[in-house]
Structures are given as structure tokens and as C-alpha cells.
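Of the protein chains in this complex, one is absent; all others appear in place.
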Amino acid sequence: MKTAEEYRKQLYKMNANIHIGGERLSRDDPRLQQPINVVTSTFDAAKEPELEGIATATSHLTGEKINRFCNIQCSVEDLLHKQQMTRLLCHRVGGCIQRCMGIDAMNALSVVTYDTDQKYGTEYYQRFLKFLEYFQKEDVVANCAQTDVKGDRSKRPHEQVDPDLYLRIVERKSDGIVVKGAKIHNTIAPYAQELIVLPTRALTPEESDWAVAFSIPADWEDIHQIVRLASMRPRKYLKAPIATFGDAESFTVFDNVFVPWERVFLCGETDMGGRLALQFAEFHRHSYTGCKPSITDILMGATALAAEYNGVENAQHIRIKLAHLIGIAELVNAAGIAAAYNAKKTPSGTYIPDNIFVNVGRRLAGENIFHEWEILCDIAGGIYATLPFEEDWYNEETKEYLEKYIMRNPRISAENQHRLFRMIGDLLASAWSGVELAGQYHGGGSPIMETIGLLRDYDLKPKKDIVKYLAGIPLDDPQG
Amino acid sequence: MKTAEEYRKQLYKMNANIHIGGERLSRDDPRLQQPINVVTSTFDAAKEPELEGIATATSHLTGEKINRFCNIQCSVEDLLHKQQMTRLLCHRVGGCIQRCMGIDAMNALSVVTYDTDQKYGTEYYQRFLKFLEYFQKEDVVANCAQTDVKGDRSKRPHEQVDPDLYLRIVERKSDGIVVKGAKIHNTIAPYAQELIVLPTRALTPEESDWAVAFSIPADWEDIHQIVRLASMRPRKYLKAPIATFGDAESFTVFDNVFVPWERVFLCGETDMGGRLALQFAEFHRHSYTGCKPSITDILMGATALAAEYNGVENAQHIRIKLAHLIGIAELVNAAGIAAAYNAKKTPSGTYIPDNIFVNVGRRLAGENIFHEWEILCDIAGGIYATLPFEEDWYNEETKEYLEKYIMRNPRISAENQHRLFRMIGDLLASAWSGVELAGQYHGGGSPIMETIGLLRDYDLKPKKDIVKYLAGIPLDDPQG
Amino acid sequence: MKTAEEYRKQLYKMNANIHIGGERLSRDDPRLQQPINVVTSTFDAAKEPELEGIATATSHLTGEKINRFCNIQCSVEDLLHKQQMTRLLCHRVGGCIQRCMGIDAMNALSVVTYDTDQKYGTEYYQRFLKFLEYFQKEDVVANCAQTDVKGDRSKRPHEQVDPDLYLRIVERKSDGIVVKGAKIHNTIAPYAQELIVLPTRALTPEESDWAVAFSIPADWEDIHQIVRLASMRPRKYLKAPIATFGDAESFTVFDNVFVPWERVFLCGETDMGGRLALQFAEFHRHSYTGCKPSITDILMGATALAAEYNGVENAQHIRIKLAHLIGIAELVNAAGIAAAYNAKKTPSGTYIPDNIFVNVGRRLAGENIFHEWEILCDIAGGIYATLPFEEDWYNEETKEYLEKYIMRNPRISAENQHRLFRMIGDLLASAWSGVELAGQYHGGGSPIMETIGLLRDYDLKPKKDIVKYLAGIPLDDPQG
Partner (left out) sequence: MKTAEEYRKQLYKMNANIHIGGERLSRDDPRLQQPINVVTSTFDAAKEPELEGIATATSHLTGEKINRFCNIQCSVEDLLHKQQMTRLLCHRVGGCIQRCMGIDAMNALSVVTYDTDQKYGTEYYQRFLKFLEYFQKEDVVANCAQTDVKGDRSKRPHEQVDPDLYLRIVERKSDGIVVKGAKIHNTIAPYAQELIVLPTRALTPEESDWAVAFSIPADWEDIHQIVRLASMRPRKYLKAPIATFGDAESFTVFDNVFVPWERVFLCGETDMGGRLALQFAEFHRHSYTGCKPSITDILMGATALAAEYNGVENAQHIRIKLAHLIGIAELVNAAGIAAAYNAKKTPSGTYIPDNIFVNVGRRLAGENIFHEWEILCDIAGGIYATLPFEEDWYNEETKEYLEKYIMRNPRISAENQHRLFRMIGDLLASAWSGVELAGQYHGGGSPIMETIGLLRDYDLKPKKDIVKYLAGIPLDDPQG
């Protein structure tokens, strides 16, 4: 397993294909360091003895100990440990741990490349296994570049005015393919080593050019990452872990990018394109049953602490709201657990979590995140939004005033009061938090996507049949 | 295992201590037959080959095959099967299966009598085992009489103007105890063979007279059951399973009832009284993770069928509402599954489901039941509430009119349209349904009870500590 | 103005065209008296000095004092008084006052017959005025028979397999027209003197046979009322106003009914058919801004009283729920007030309440009624659902037990405890309440109908233009 330092060194050597604010940057640019800190925490975690078996796993290929972010889910326990690791690591970075998407994409590929080979006599699975071996050995950080820009939402890929609005194959060559298009919302991409590209949706038979999956180094020729950064406001005096983190999302352009065959995992099998899109979504929604409870834990802890610091921790309406947060966190958690215990072993050997449970879990999380913010906003009061800047707390002219008047529960020091409410400002009223909120709502699929997923997969017929039975309508009545 | 017919015969021989509408009745009174039909279905189910292992279990005492409603939960699988059985059987009776409370009470006794003996050197557990043997062999139907009338809710048991407002021991004798008080909301009691009496809440040291648990035949001397019936409107022509069921709840008065020692399972150990109350609630809430999804299944099936019969099954807003029902059913289900997999083995050997998961599951169910009704009401339209009486559909003067004008989706026969909307009327606009709704909200503990349970058991400190860590507040700072 | 007694006498003389439970009845049948009591309260109210000007009005035709249920809205004050009267009178009958639909239909006719004449040179308005004079002089109780049975909801009237599934003209004769079809959910119809028949929806040009409006005596030849009753369980001992009321809804069949021209108010003008349907809905939704707050008042009062009787009136979570009920009642009320103050005077002189405000008001009411029930259910506890029957409270064998154990707040007598919880059972767990709930959700248009109304009438363009302005998108940019 790699160290954080080794990872960082590799990053810094990559080609400068990062565009931010009109400039082209390499990955050692200071603006990227807060986001990178999120990812380095995943390397650190794998070294901690108390996270042994949680943040690490055993490769089913080699038997070696690997970072769990490189593991193929080979059992119920693997799925449970992944969920548990995700919950723990998000606590440490105050939000999205970012690295799950790569391994979720790898798992989806493990299932679908196998099945594609069975159906079409292709050899994607062997290629995939070779890539997986490299991936595990090198402890690769990968983005999953799934979401196409999608153009007119009322049209299918092949109906768009511009066919590139969904990434597609523009040329098939002897040594590989050439692809064109753009993928967005690419969390982790600016400091990932690989971009794993998957289709974004189900495809019709005429859309074989859009049925493409591959992995490619993130600084590969003709790839342009245009990056939106959103980091916590850095601190000069009041150092705190929360302020050391950030997020960066790439709008990734593939401008006729050549992909060699050994990196191509799907090429034209349209039915498998849709399956791959879905399979990734389901693994990723299972990851959300780890991260969303973790976010709720943080909002819940902040709510409880704000109530304590404000001196009102026993107010009944506040306690009822805390119970509501507990309810959300643990129902989403339960959905993840039930999905793991009801996982199915696929022909490839990979375990896939139960689809219904991951969808009801992710959906509940998405439908509640704004309300969770509301609860913290309610109990914290407005101070997080109007708190003077950090420097004023260390300016001789204003310091004493602020320390005098921030006091609430007299047992708590002024500095700690300051620390808490500044952090709540980071959580609810920063550019970072606005981006994070969108991710908590849309990431892995907005609630409407899970609604669609449930309506597709849940069998309503047995439920109608129960009602027919009770009402005395014969089940086989053609007029019933 | 007993047959339905044997059970019914035993019932009919019991003393006539049932009061309904000013009369004293024996249990063969026609008014009680609809409710009794619910219970007989549990005997029938245990005979069905396809429910082998679901509706039946193996006694850990005797190794005999028993009805699962008599089983002590000795494994994760036992808990999962109980949940699954409950979901399946409620489908068959269109609502609460009623018999779970007895076995939930038995499981709670198995845990707490053992622990009480360990702590106090008593011998309740041996008594309990003897009773359990009888219970399993005789396939006993039992009520759990837990809820006291409670008097002034702002006062504790010993503070009430009338001490009997919580059932209590009024005399301790050589051969047993004498108890006085009343228990209410006693589902199944009018046609149960045993009443298992448990405390209703946590108790303080001065409340030893209220710390009492026992089981007693339901027609025992000095017990008076005053019964509220709520059955489906019986059908003359349009026979349907739904119309054959009903519910009866007893207001059970214990007017200086003598209980022999061999039936006494707690007598004065106040700390254990509270534990017993809670332990029953938790087993019972786990049962709700089976029955509440089942109720939702029925409401969901009725909604889907009404949409189909109305010709609007593809309307997007209707489909979104169906997805919402799916979400509720499967999140509550997931909570039950997670509670089972995270069950703990107690010193008695009985497995108790995880407390947090049962509480978040039951709470979600309770908080959504009115909304579930709303969805069915919305999609069905008002016709279920204004549907002419059954007889008018079979009266020559009006029959043709009704059959002509009930037609919606032309593929569905008039009779089936009639059948569906009459059943929805039973589900939403009958005296039975009003009682059922109250049960679905309050039974096993209203949402506020689960809220209290969660706030008692969920550890908020680790959540606060995560926030302190992120904010840079030292965990050991006395001012933090 | 008529007295209640005069009204009742007239009713009893009408032809026996009421079908209930397979029998044909005249209107003096005992089963109809509870519902009739609701309507007689509107005659009584008009005689009370303190309701002068509220329950009465001055006819704009004759200058005579009339019952406000016969008044055409000629001013903002008229609308405000109607709203206020509705709120007050519903209090007295514990639910829907039923008589508003007739006058709402009359007001809609006053507007649309006038406009139709202007557009088509017809003479409906004069006919209408003649009818109105009779209506006011005779203090007529009228139903509005609007809702067609509608058949397949995915088809328009002229697309149905059976053209009668929407009521239509089957013959135009020299002295009148012949109509065929059925109208449902006809509240008050079984004890109304007139049925005012209106179209149910917008119509296309090929649907002129369905564009028909008229008024006809409720016992007219070839009209068959098939009636669903839902009255409170009558009391033998514990007399209370709530138990004297009931509801009856008719499924009204028009089997080739002849309507003389002087009673025909629309005949073939399809565009005006849709307007009439809408105009009635809007007047009726304005009535709901009176009755729905009244229902909320009752639920709120019952919640507050149950909390007091239970001894927990100061619990914070209960008080917050009461505030929620206040919020619903007064927002719906505010919507009605704003609709009245923003009323428009139509060419006929009739004032129509503002469409947007009545729709947002009725919609909020509909979307909350299940939640309002939930609140009362929550605070009352389950006792309303399991309360033994009235007779058991007066049976010597059980009376003392029930009076002893019903005690809660010791200041409140057992009888009053009994009275309150029995009434809550009437409100939440009776066949009547199930029907009432459907009416509160669907009556005057379910929330989805107001949603459709709002999306039709609310102008979103100015809102988009504000955003374009702020974003710097030129308002006249063809690409914007």
C-alpha cells in the first residue's frame, strides 16, 4: 500500500492539464492542496492498526493486503466493511471522502465485463483483471467519470443536435479507439491518477457509439480538466482540521482522446452499457449508505454541541429534532446493512448489494439533507452566518469585545464557542458547503433517480394480488 | 400444534366474562367471530407446507415443531423468520395479525426473569420455563396486557390520586398475590386463552407494588373484559376475505384478582419492572417491522390497483407516490433486518433485536401511516366513501344503474370495480379502519415513544466528539 | 325565510326516490334524520339575532332579508360574510354544513349565464334570475350535482366506451331537453329540494351534448337517488349534539330525465361548460376557506382539551402541534380573506373571489387534513379507538369500573372524560369520520385539482423575467 507522501509525489509529476480561473496548473498548485488532503487521509487510515480490516482488505487476486478502496466486494462482509469504513472516514474530513467512486466503478466493471464476455464472446474481463492487478498494486486513486453533459434532457443521446453531448466513440482503430465528449461533476478527478469512464444511462440499439467504458490516466493526452474549487476558508490563527479540507470537481473534456484496447472495457454492446451505468449507480448508492449517515453524524453532533453551548440542550423540541437526525442516519445505515446481507453473488464472483434497499436508503438520505441543514440552522441560531472574520478575533482593537460577547454557556471557553460556530459556518454558509449540499442531494443519483430505479425494479404485481385476494377478485380473471 | 377448530372449541368453553354493549357474552357470540377469524388464520398457516419453517419453528426446550407464535428467539434467523412471517400473515387478514403480542411478551419474560434471578436470587426463570413448556405444547394464544389506564399523565404511578390507575399488588399471600387495576387497548384479549400482564413503564424504588408480571387465563375469576368491537361490515352477496375479519380490544379490569405464585414472574423488583416494559416494547417494535410493511403492501397494492382501474396507472405523480410507499415499506423492513443481524444474545440465551434499529423503524412507520392513507385516498378518489350499500347493487331497481356507472377502465368488469372500491371503503372509511389506524399509530408505542427511546439509548457523545475534533476543540478540555 | 319545521314538512311530502340498503324510502325515514339535522341548523341560525347579517343577507333582487345560503355575492363583504358564516356554522354540526354547494352553484350560474348570453345571444340569464327569485323566496336547499362518474380517467367524455359516463343531452325537444347520466358524491342531495346540475370539466367543441346545466326538483320523475349514509352512532344515554348529526351522499341517476326549458341554463355552448365547471369550483373553494378552518378549530379544540384532560397541556411538543393547527386554520382563513378583498366584479355584477388565493387556500387545507387527524390521534392517545360502547357505561356490572379507570386529570369528572373521548372516537374512528375525511380531502377538488388550477392560472413568465433580469439575460433575446 502506498503512503500519502508517495501519492502526493506521483501527483506532482503529472502533466499540467488542470484549468482553474483561466490558468493552466500542475497538481502542486497550492489551491489544490485542501482537496488533496481529503484523499491523503485514505492512505493514512490504511496504516492505522485500529482500522486494520476496515480500511484495508485482502486482495482476492493476490492475497495481498490492500487498501479497501481497491477491493472487489467478494462477500457480505466486504460490503459491510466498505459501508463502515466510509462512515468512519467521512467523519475525519467533515464531508465526502471522494475516493469511493473509483472502487465502485471497478466493482461494476468486474460484474459487467464478465457478463458481457459470456454473452458476446469478448475478452473484457481478462483485460479488466489485468488492470485490477495494477490498480491494487499501485493503490490507484480513481475518479469515475460517468455523468455526461446530456444536452437537451428531453432527447436521447443519438437525438441530440450535437452528438458529442454524450461521450462517444468517434473512431475504432487497430490499436484502440478514439472518444469525444465531456463528463461533468467529476469529483476527485483533478487529483486522481485514473479516470474510469462509464456510460451515463440505458442505451438503444442505435446508440452503440455511446456504449463505451474505459480507464485512462487523468493527465492523458487530449484530456482537459476544467476545475471548480470549493475549499474551506483557510485559517491563519484558529487552526482546525475542518479548515484543511476542500473539494474540487472537474468538467472533463475528451477532445478526440485515444484509448488503447487494453484499457477498453466496453465498446458497442448497448445493452451492457445500460447495465454498467446502473451497476455503478447501485454500488455507489451503497457507498452513500456509509457516507450519508456520516454527514448526518456531523450535523447531529454540531446540533447537539450548539444546543449545549447555547445552554438549551434539554429543550424538548431540540431533543425531538436530534431524534429525527438519529432516525435518518440509522435508517440509511439499516438500508445499507440490509442491502449487504441480501447481496447477490454474480457469475463474476463479485457481490452486488440489494438494489431495492440501496435505492430506498439513498432516496431517504437525499430527501432529508435540506431538512438536516434546517435543523442545525435552527438550533445553532444565526450566529454562524454573521460571525466576524477570523482576523477580527485576533485584532487587538476588537479581540476582547468578541471574546466577551460570544460567551453563552459559561462553562465553555470563548475560544471553544468561537471554534464551534466558525465550523458551523463552514458547514452551512461557505462556498464549500453549497457545493457539498448539491453533492449530498444529487451525488449517486438524486431522489428522483432512486424513485425511477424503484419503479423499475420493484414488483407491484404481488401487492396488487394481495389486494385482489382480499377483495375477492380472482387472480386469473381477465376482467380483473 | 393445535388446529383452528380445536382453538375455537376451547374458546367457546371459557367463562362468559366478555361485556359488549351492555351484555355479558360467551365467546361463541356471533359478534366475536370476525375477530376470531384473524387468529384462526395463524393456526391454518402453520399447517401449510409452503410456510414450513416460517410459520413454524423448533422448540429450543423440546425440539418439537411448534407454531412460530410460541417460539423463543434463539438466533438471528429466528428474528428474521418472525419478521417475515408477520409480513406474510398480515397480508391474509388485511391488517394486524394480533397474535404477536403474546410471544413478544414471552420473549421479554425469558430475558428479564433470567436476569432478575441472577441479580436477586429469585426463581422466576424456572417458573417461566415451566409455563413456556405448557405454552408451546398447548399452542396458546396470549394477549399482552401492558398498557395501564395511567390516570393523570403528569404524575407517576405512586403519585396518582387513585393508586389503582396503574395495576398493582394489593396483597401478598402464601400461595400467590392479589392484584388490582385495569389494562387497556388489549388487542386479542377477548379471544386469547392467557393474559400476560407486564408493567407499563419504568418504576422508582417506592413503586414496588407496581412491579408485577404474571400470566393468567383470560376468563379467570374477577377478571372482566369490557370489549369494543370493530368488524368489517358483513357482506350478504359480495363475499370477500376482507369482510370476514374484525378486531376487538378489551378494557380489562382486574378486580382483586388472585394469581398463584407459579404464574408470577416479577413481584416487587422495581428496576426489573422498567426493563421488562422496555424489553417487551423492543420485541414488539421488531414485530412492527414485519406488520407495518405488510399494511403498506396492502395500501400500495390498493393504490396501484385503483390507478389501474381508474385508467391512470402511468400518471407520473401517481407513480412517484407509489415509490414513496415502497420507500416506507422497505426502510421499515430494512430496520427490522438490521435489528435482527445486530441482535444480541442475552445471558438467558434469547436474542434481542437491536434497540436503535427497531426504534427508528417503528418510528418511521408511525410517522407515515396517515400519509399512506392520504395517498390511497388521493388515488382512489372519493368513490370509496360514497359508494352505495351492498344491497343496492343487488336490488333490481338500482342494480343496472350502479353496474353501468361504476365502469372505469373498460377492461375491468363492473363487479371487480365494485369489489375493489368496496374494499377500499373497508380500509379507509369503516369503524374498523378508524380503530386500525389508531393501532398503526400508537400500537407498540407511538412515534413519541420511539423518540424517547432513541434519546435514551443513542449515544450522542461520539457525535459531539467528531465535531470537536473537526473544530479543533480538545476532547479533554474541561471548557469544551 | 323558512323555518326548520317548514323545510322538514316539505321534505316529507316529496316522492320516495331514495334508495338505501336495497329499499326505496321517503324522506321521513328515521335513517335520514341525522343528516337532515345538519341542514335544519342553517334555518335556525338565520333566526338568531346575533347572527343577523352573517347568516342572513339582503337580496339584491328584492331587497328582502334572505338566508345567506340564498345570496348572490354582490360585494367583498358578501364574500367575507359567507366565509365567516361557514366557519361558525360548521362548529355547530361538528363538520361539513353541506348547504354551501347550492349557493355556490347559483353564483357560478349568475356569472356564466350572463356571459353566455353576451357571447351567444341566448337568454339563460333571465331564466336564471326568475329561478333565483323563486330560490330566495322559498329559501331553497339545493345540491350541486357536478361530479360525473367519469369512466376511464384517461379518456375525455366523448371518447368513453359508454357516452353516458358523463351526463349528457340525449334529446332536444320543443319544451325542453332530455338528459342521461349519473352524478356522484352528491352531498345534501337526499334532503335537498333542488339538484343544480353543472358540467364537471372543460369540454372540446365535439362535446356539445355534455355542455349542459339546469336545476330540477330532487324528486323529479326518472331521477333515482342511491344513497350512502354515514351517521354518528346514536346515543341512548350520553346525549350530545355531535351524535345527532350525519351525512348522506347520493349516487344520482338521471334516466332520460326531461328538463323544461325554463330550468335549462346551458345547452351546448362547450366553452362556457368548462367555465361554469371552474366558476363553481372557485366559489366552492372559497367556501372551503370557511369550513376547513372550522374543522381545524374542532380538531384543535379536541387536541387542546384532550391534552388538558390527560394532564399534559403544557408539554412543549404538544403545544408546538397546536401551533401547527393554528397555522393551518389561519393560513386557509387568510387565503379566503385575501381572495375576498381581491375579488373581481363580473359583468353580471356578481363578485368572484380571486382564483389564485382560493386555490392556494383549499390546497393547503387538503394537504394537511390527514396530518391534522394525526395530531389529534397523537395527543388523545389510543383510548378513543378502544373505548367500550356507551351501554357498558350504564350497565350496573361494568359502570363503576369504567368510571373509576377513565379518570385522568382528577379535576375532570368521569362523565366529562367519557364525553370527550367518545366524541373523539366519533371524529376519528367512525364510519362517518371516514366519509368526512374523504370529503375534506377531495371535496371542492383534491389538492391535485388546485395544483392544476394554479398551473393553469398563475403567470410564471414574470417570475422568469425577474431571473433573466438578475442574470443579465435580455428579456427579448430569442435565444434566452
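Each chain gets a letter, A, B and C, in the order it is written, and its residues are counted from 1.
Note that a residue touches a chain if its C-beta (ideal position, glycine included) is under 8 Å from a C-beta of that chain, and two chains touch if they have at least 3 such contacts.
Since the structure is predicted, the reported quantities are computational estimates derived from the model, not experimental observations.
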| item | value |
| --- | --- |
| Listed residues C:Leu129, C:Val178, C:Ala202 or C:Leu238, member touching the removed chain | C:Leu238 |
| Which of A:Pro217, A:Pro241, A:Gly349 or A:Pro388 contacts the chain that the document leaves out | A:Pro388 |
| Candidate in contact with the missing chain, chosen from C:Lys150, C:Arg363, C:Arg408 or C:His442 | C:Arg363 |
| Interface with the undisplayed chain - residues on subunit B | 315-317, 320 |
| Residues from subunit C at the interface with the omitted partner, ascending | 91-92, 94, 238-242, 297-298, 300-302, 304-305, 308, 319-320, 322-323, 326-327, 330-331, 333-335, 337-339, 341-342, 356-357, 360-361, 363-364, 411-413, 416, 419-420, 422-423, 450-451, 454-455, 458, 460, 462-473, 477-480 |
| Residues in subunit A touching the chain absent from view | 19-24, 149-155, 161-162, 164-165, 182, 184-185, 224, 226-228, 230, 249, 251, 253, 255, 310-312, 317, 370-371, 373-374, 377-378, 381-389, 391-392, 394-395, 397-398, 401-402, 404-410, 425, 428-431, 433-435, 437-439, 441-443, 446-448 |
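One rule holds for everything that comes next: only the chains that are shown with their structure count from here on.
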| item | value |
| --- | --- |
| Chain centre separation (subunit A, subunit B; CA means) in Å | 40 |
| Whole-Å separation of chain centres (CA-atom averages), subunit A against subunit C | 51 |
| Whole-Å gap separating subunit B and subunit C, where each centre is the average of the chain's CA atoms | 38 |
| Residue list for subunit B, restricted to those that touch at least two other chains | none |
